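Input: a single structure, listed below in structure tokens.
Excluded from the complex is one protein chain; the other protein chains are retained at their positions.
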Amino acid sequence: MSFPVGIVGFTGYSGAEAIRILSHHPDCEPVLLEHRADNAGAKLQKKSPVRRAPATAEGIRAAGIRAVLLATPPEVSMDLTPKFLEAGVIVIDLSGAFRLRTAARYKHWYKEEHTAAELLAEAVYGLPEYNRAQIAGARLISNPGCYPTAANLAIRPLVAAGIVDRAAGIICDAKSGVSGAGRKASLKTSFCEVTENFSAYSILNHRHVPEVLQTSGLEEKEFSFTAQLIPIDRGILETIYFRTLQPMTAAEIVAIYEKQYADEPFVRLYEAGNVPDLQAVRRTNFCDIGVIADPATQRCVVVSAIDNLVKGAAGQAVQNLNLTLGLPETAGLL
Amino acid sequence: MSFPVGIVGFTGYSGAEAIRILSHHPDCEPVLLEHRADNAGAKLQKKSPVRRAPATAEGIRAAGIRAVLLATPPEVSMDLTPKFLEAGVIVIDLSGAFRLRTAARYKHWYKEEHTAAELLAEAVYGLPEYNRAQIAGARLISNPGCYPTAANLAIRPLVAAGIVDRAAGIICDAKSGVSGAGRKASLKTSFCEVTENFSAYSILNHRHVPEVLQTSGLEEKEFSFTAQLIPIDRGILETIYFRTLQPMTAAEIVAIYEKQYADEPFVRLYEAGNVPDLQAVRRTNFCDIGVIADPATQRCVVVSAIDNLVKGAAGQAVQNLNLTLGLPETAGLL
Amino acid sequence: MSFPVGIVGFTGYSGAEAIRILSHHPDCEPVLLEHRADNAGAKLQKKSPVRRAPATAEGIRAAGIRAVLLATPPEVSMDLTPKFLEAGVIVIDLSGAFRLRTAARYKHWYKEEHTAAELLAEAVYGLPEYNRAQIAGARLISNPGCYPTAANLAIRPLVAAGIVDRAAGIICDAKSGVSGAGRKASLKTSFCEVTENFSAYSILNHRHVPEVLQTSGLEEKEFSFTAQLIPIDRGILETIYFRTLQPMTAAEIVAIYEKQYADEPFVRLYEAGNVPDLQAVRRTNFCDIGVIADPATQRCVVVSAIDNLVKGAAGQAVQNLNLTLGLPETAGLL
Partner (left out) sequence: MSFPVGIVGFTGYSGAEAIRILSHHPDCEPVLLEHRADNAGAKLQKKSPVRRAPATAEGIRAAGIRAVLLATPPEVSMDLTPKFLEAGVIVIDLSGAFRLRTAARYKHWYKEEHTAAELLAEAVYGLPEYNRAQIAGARLISNPGCYPTAANLAIRPLVAAGIVDRAAGIICDAKSGVSGAGRKASLKTSFCEVTENFSAYSILNHRHVPEVLQTSGLEEKEFSFTAQLIPIDRGILETIYFRTLQPMTAAEIVAIYEKQYADEPFVRLYEAGNVPDLQAVRRTNFCDIGVIADPATQRCVVVSAIDNLVKGAAGQAVQNLNLTLGLPETAGLL
């Protein structure tokens, strides 16, 4: 038994990763939903042909599709989501369209009107480690952004445990591979501009910031975020700085994470004093977290690492898909 | 005393390299000639302001310009060259517009009509190692292509010496850094498509082939050429294969090069059995050449390496500029 | 039912890749065989613990091991192979120890005495596309070198079909990612020496040449081979040049390959006029082959691409393992 799962935007990096994962999934079959937004030929192997259908209500019905992953820009997601929901399929949207809770916040951060605001209240934020039950029963899942996934998994347990000196704030210095910028012709992401370089962008005003605030429990004035481009194709590493209210060892802080994530299949913790690098999570759905702390100065550094295309996009989308379809949460992801 | 030298197309990689070289030139001053073909902001340092003028006959007259480097696409070069020549300045064109000897060959390889064909007879091919005298007296110099520069400097002495088994042919397996594709937004040269990759293009039909045939002395059926993209920003390395008519050692072949290039400031020869890599020529105007040979099988491999933006473009253009202005040939280039 | 399969040399890149593949294999379980040759910590995930045992006859018996993969230097392979064969397990050796047919050839190319020469006659060369039946019944399989795998799969059908102008010879310009040099501290493979570089080595005398001669049907004087280092971690692309005895189109040459490889699960052919790049085969067990030809000049270029750690090492070893254990040839490899 195999569930057909549609993918819109399959020519992009997240969409291609979704095809790759679903092609190895024991219970799902990827179906490419063709849409005008596909701006470049997908690199599909001839020997593993994948079914195709039009990205329309009729198309998905005819293909027997149960759920759709939207690896599309927000404006396309806002256009397609109502149509697909009406057609009776589950929608997992990888764009930012349904991540923020109000149309006003969307307009503030994304600089455009929300055209499907009536669905914002219904959309479930697809971070399984915190919203597992709601995801399982949802029609519309908003898949988290890549930066917020790594940030929230690292920050929320600390804030919840009440150990952070919030007056001093939490600083998240984030670095991403270039695929995070999407697959399109752009001088900014051209090889010669990126190689032998390292650059910061959207300092203090990245549109992923409100996602972190919504989930981590921090307030805006307590959180600084910088996004930076590493000359590699994939991976996000976030170096997170804060002070503890009381002197604490790294082991004590790791213990807080262990309590929170003991049963989580996709969060891996490092022994106190050790932190992950990007090769550790490359092409996996894991979020790896490590802690360094100096009780004398009450300073602490947490490093959180994911693959932006997997746990930061297509992998987490499949994790959410598994939950909605009642499949084992790890199916196709280990 | 400093000669003002205009640069059109200064936002591209070759143009930017020309600014860099001329900024350190003891006898020349770069002047940026502004043209609509400039599609992206040049990375100019505020602390080293460079003069600007319009890319018109009036503009170059008012700026007192003596010579112009055209780092522009062929169609822009064909448009500007007649106007600039009429204005009385020397033109050094870095495009392919004036490299082939007839309008018919141009149309065959560049797939468009030549719109300044009356200048083809006058244009001097700017490879100083072979055309020094003509370059010195020319009004219009056609700067060689990057691949042909490395190929011709390696192949011509061998053909001239009559040691090559031309029936078996010469094969040139060429590899280039990504800046050779120019500075523009393109999916093909985007970081994620190039990194962790290596790809061949224009196999057996690259438009640089006729340039090699014109200068090396080979005929079309005797020459195979493949261009390939290395995931680095700059540099061309060509691995050249042929058989000798008689058994020859690498030292004997190096001796042929030494005789030819004894007095050349920008050709460096390696001891027999050694070949250059790309770091050896990076950001220099040198062409490095090394030879490996097996007398028993009469097989020979020559490796030729340049920096595609320097000896393959802006550096060689300045070398030609020095010759036309009566300056020391190496001025600004060592 | 799961076969325990031992891996010696699991801290190297090929060994680590073997662990990765066997961890996902439906019918095998990797067991790490600890040996003094392991010079650096393996990057093993704590959450997927792998069994360990000593790399001795007793160790493999106690662990119930059926077959052993030796991802070790030749001298270690020559030492361990007789012991393991005597212990009754199948040995698949990834080193060059058993690839050449005589001790004299081994000494000539590997510059050391062969210390297990009595096994050379028995060793089967593990290229399934040509030796499937012998592999299935073998005790000792010599896994092919990475360069020869890509070369032989591309060249042998052409030589067998009698279309190559052997007097002019076949030239193989090969490029490899850095993992081909193994995992060890070395200035030559240090980041700053490799990045922004491209370099040739072992020109005309690479120790993989005799492997190509043994299998392709070419004679030494007919074959030129150059190995070159690309600044990427994995992948081999070979650009192969020859002349056809008669004018032939690319489609006619592709047809020769199609006849040979119609039923092969791991050879993929491209449409005439198209060639693979390295991203197409990255982290797969495929060998991709494409053809460009010019009937007018009878010149032909074939591009053959593999992942050096998969089809060029651990993947092909598992393919051979599947054959010897009577499992589906593609198990764990798609």
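In order of appearance the chains are A, B and C, and numbering begins at 1 in each one.
The rule is short, and it goes like this: a contact is a pair of C-beta atoms (placed from the backbone, for glycine too) under 8 Å apart; a residue touches a chain by one contact, two chains touch by 3 or more.
None of these values were measured; they are calculated from a predicted model.
**Student:** Touching the absent chain in the whole complex: find that residue among A:E58, A:E196, A:E258 or A:E271.
**Tutor:** A:E196
**Student:** Can you work out which residue in A:E29, A:D79, A:D173 or A:E252 touches the chain that's missing from view?
**Tutor:** A:D173
**Student:** Of B:N131, B:T149, B:Q279 or B:N322, which sits in contact with the chain we cannot see?
**Tutor:** B:Q279
**Student:** Since one chain has been left out of the picture, which residues of chain C touch it in the full complex?
**Tutor:** 13, 40, 178-179, 183-187, 189-192, 194-196, 231-233
**Student:** State which residues belonging to chain A touch the missing partner chain.
**Tutor:** Per the touch rule, chain A residues meeting the hidden chain are 167-169, 171, 173, 175, 193, 195-200, 203-205, 220-221, 224, 226, 228, 230-235, 237, 239, 241, 243, 275, 277-279, 282, 292-294, 296-297, 299, 301, 303.
Quick note on the criterion: only the chains that are shown with their structure count from here on.
**Student:** If I average the C-alpha coordinates per chain and also across every protein chain shown, which chain's average lies closest to the global one?
**Tutor:** Chain nearest the centroid of all protein C-alpha atoms: C.
**Student:** In whole angstrom, how far does the Cα centroid of chain A sit from the Cα centroid of chain C?
**Tutor:** Computed from C-alpha means, the inter-chain centre distance equals 37 Å.
**Student:** At least two other chains touched by the same residue of chain C: list those residues.
**Tutor:** Within chain C, the residues that touch at least two other chains are 196, 279.
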